[in-house]
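All protein chains of the complex are present and in place, except for one that has been dropped.
As written, the chains take the letters A, B and C, and residue 1 is the first residue of each chain.
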Amino acid sequence: MQVEQERHIKTAVKCEGISKTFETKRGKTYVIEEVSLEVIENEFVVLFGPGQCGKTTLLNILAGLIPPTKGMVVVNGKPVISPGPERGFVFQSVSLFPWLTVMGNVEYGPKVRGIDKETRQKKAQYYIDLVGLKGFENAYPNQLSGGMKQRVGIARAYCNEPVVMFLDEPFGALDAQTRYLMQEELIRIWETEKRTVLFVTNNIEEAVYLADRIILLTNSPVRIKKEFVIDLPRPRDYTSEDFLLLRNTITKMMDKTL
Amino acid sequence: MIVNKRVQSSAAAAVSIFMFLLIWHLATRFSELGNILPSPIEVLTAFFVGFVVPVGTHTMFVHIVWSLSRVIPFYILGSAVGIVLGITMGWYPKAEAVFRPIFEIIRPIPPLAWIPISIVWFGIGEGSKWFLIFLAAFITVTMNVYTGAKVVDPVIVRCARMLGANERQIFTTIVLPSSVPFIFAGLQVGLSSSWATVVAAEMIRSSEGVGWIIISSLDVNDTVQTLIGIVGIGTVGYVLAIIIRGIESKLCKWNKRGI
Amino acid sequence: MKKGMKNLLLSTGSLTVFLLLWWICTDILEIVSPRTLPSPLKVFTTFIDKLTNKNPDGGTLIMHTLSSLRIALLGYGMGIFFGIPLGILMAWYSIVDLFVRPLFDLLKPIPGVAWVPLMIILFGIGLLSKATVIFISAIVPCVLNAYTGIKQTKDVHIWVAKTLGATNTQMLFKIAIPTSLPYIMTGMRVALGQAWVTIVAAELLASTIGLGFMIQQSRGMYRPDIIIVGMLTIGFLGSFLTYLLGLLEKAVVKGWHT
Partner (left out) sequence: MQNRDNIKIKVSNLTKKFGDLLVLDNVSFEVRNREFLCVVGPTGCGKTTFLNTLTKLYEPTSGEILVNNEPVDLKRHNISYIFQEESTMPWLTVEKNVSFSLEIKRKTRAEIKKSVEEVLEMVGLTKFRHYYPNELSSSMLQRVVIARAFVTKPELLLMDEPYGQLDIELRFKLEDELLRIWKQTGTTVVFITHNIEEAVYLSERILVLSLKPSKVKKELVNHLPRPRNIIDKDFVTLRNQVTELIKWW
């Protein structure tokens, strides 16, 4: 019975034996080795690991931005070979289109996919309101703060109606307090507009606060070290007893890079 | 606080220009410099008088219009071709491989060095001047836009791809807009290069235009005419630059960094 | 590096096609009369011959080149010698900025070539008048770029120095000038270009020797081959001098990620 029940829960992202090696002048560097993982629909999974240990490379492979040297990725039942609109991506440096207003940025996805002006602007307005930027539709990126730029990045990815959202350390450049705010905002948005999320970070507090499941990665080469199911009730409290305990055990398990 | 900063700097500007003119005036009045260099008052009056009384064959205004009529159309044509070639060379490696070698031979040759061959090819009339102006604008604009199109931010391109843009859309919605600041930089430099070229071409062979004013003053050894020619060239050059900067600040609001 | 090779092949290919086309139109099919466009072969032979042959314009290619270089580099040297310090002073001391800059802004829009007639009246058509014109056209970019360079000095560097008790001159020499070095180098490169353009213009208008004189003279004598030889020499020398400046810049400006 258990297996039966398993099947009707749809798998959103699945990858088998993913490896990645880069050819450099000084010979081959093994960045990722034999990573296999499965993410079920509407699950918030955090890829957590020390420093720059190739987490971003793994995320780029899962999103189809760069090809793996070995192994295969399946998203939403279809093999991933190139970037595609069913996978939304928020980059670490956000990189909005500087010449487009907030509205222009958010509606860019539907626009290039040929959706008519009226429907796409209505949808874009919905997501702009969802991320709390009502009233900033005509602002240009160079007029926005760091936190606001992140919100536009998230709205832009959502507006493309992706099945899976990939976020690569989006709050890395924010100060500690704005970061807490953005983490709470992200969870609020995720709970209103459920999507499968793959979130990369090297901040343990952020990982424990956001994740349904944390995949702890080793240092380079990247391998899966351990998986932690986080079943703390939401909204989570950064200074609660079990939050701190969980955070401490994962930090201890983490590879030391220095 | 800011307002009086601007008032302060323009007041200082007025003072320093006045001092400069005063020194110039006193030098021409009380030293032997006076007999080869006219005093500023003479020059300024002659300049304004020149708009009514003809300088040589035409009034100052007509000379300026003649020069502008040569510069504007072929500056625009040269810039347009420059923008197209610059972006294609910058974004498509194959186009770069084909056009770059020939362009690299032509680029270092200053437009003025083309004067003799352009007269051989297009005669001494307007044709050679048009060709030179086209060339001046074309070379500088292509160079600036080419460097711009080559430094399109790869992360932004990846963003667009992730959102589902195809190659053609990447070109039109990402490469073109992000090259706009470089296009304006090119237009600005191209303008000063074209303006210098028309002045030089008119000095070599012409019967009207601001270049003619200053070269013909040589035959009559009339330094007042030379100086009003220089003042005319300077003011028109300055006004043209302001116009381009004005267009840029309107079209390019998103790019605070504007040159 | 396969792609690099392909592009290299494409470049040499397009160059040879260009030369072939030129050669066919002139020598083979004679679509274009040699009086308007000489064939590449003719240009090459004239180049070799002109190296030693004085006529028709009374000077070998080398004599013309040396004369042009001498005057250009003299005016250029003066332009740098006065321009760079003036630009630095204007940017660092607001008094100098307030009073000198307006005069400088008057000078800026006037192309170097426009000064030729005035200088001929004042100093005749000899070396002095040409060198002065070149000096004026070279000083403008030097001042502008040195000025912009100093203004790029980062506040945080100034604060670091101030906290250590640095004097104003220490801050100028130890922070402002090093920051502006790459910009000063750009200024020198632009000034070199201006100087080279202006010497050609001055020689076209009034001179008895120099590359500008040579191409102007050979037009009168219906020798387009010499004109093209002169143009290619001017072009080559221009880029060669810029190349030398590039080497100097690499040696002087260390550590900047250009």
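In the analysis below, contacts are C-beta pairs under 8 Å (C-beta built on N, C-alpha and C of every residue); 3 or more make two chains touch, one makes a residue touch a chain.
What you see is a predicted model, and the numbers here were worked out from it, not measured in a lab.
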item: Chains in view that touch the one left out, judged over the entire complex; value: A, C
item: Which residue of A:Val74, A:Ile115 or A:Leu244 touches the chain not shown here; value: A:Leu244
item: Which of C:Leu181, C:Leu232 or C:Leu245 contacts the chain that the document leaves out; value: C:Leu181
item: Candidates A:Ile40, A:Val74, A:Ile115 or A:Ala173 - the one touching the absent chain; value: A:Ala173
item: Options A:Val163, A:Leu186 or A:Ile204, residue touching the unrepresented chain; value: A:Ile204
item: Sites on chain A contacted by the missing partner chain, in the whole complex; value: 50-51, 172-173, 175-178, 180-181, 184, 202-205, 239, 244-245, 247-248, 251, 254, 256-258
item: Residues from chain C at the interface with the omitted partner, ascending; value: 154, 156-157, 159-166, 170, 174-175, 178-179, 181, 253-257
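Simple rule for what comes next: only the chains that are shown with their structure count from here on.
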item: For chain A paired with chain C, centre-to-centre distance based on mean C-alpha positions, whole Å; value: 52
item: For chain A paired with chain B, centre-to-centre distance based on mean C-alpha positions, whole Å; value: 50
item: For chain C, residues that touch 2 or more chains besides their own; value: none
item: Junction residues of chain B, two or more chains touched; value: none
item: Chain B residues within the chain C interface of the complex; value: 8-9, 12-13, 15-17, 19-20, 36-37, 93-94, 96-102, 105-117, 119-121, 192, 195-196, 199-200, 203-204, 211, 214-215, 217-218, 221, 223, 226-227, 229-230, 233-235, 237-238, 241
item: For the chain B and chain A complex, residues of the former touching the latter; value: 153, 155-156, 158-166, 169, 173-174, 177-178, 180, 253-256
item: Chain A - residues contacting chain B, complex; value: 63, 65, 83-85, 87-89, 91, 93, 95, 97-100, 108-109, 112-113, 140-142, 156, 160
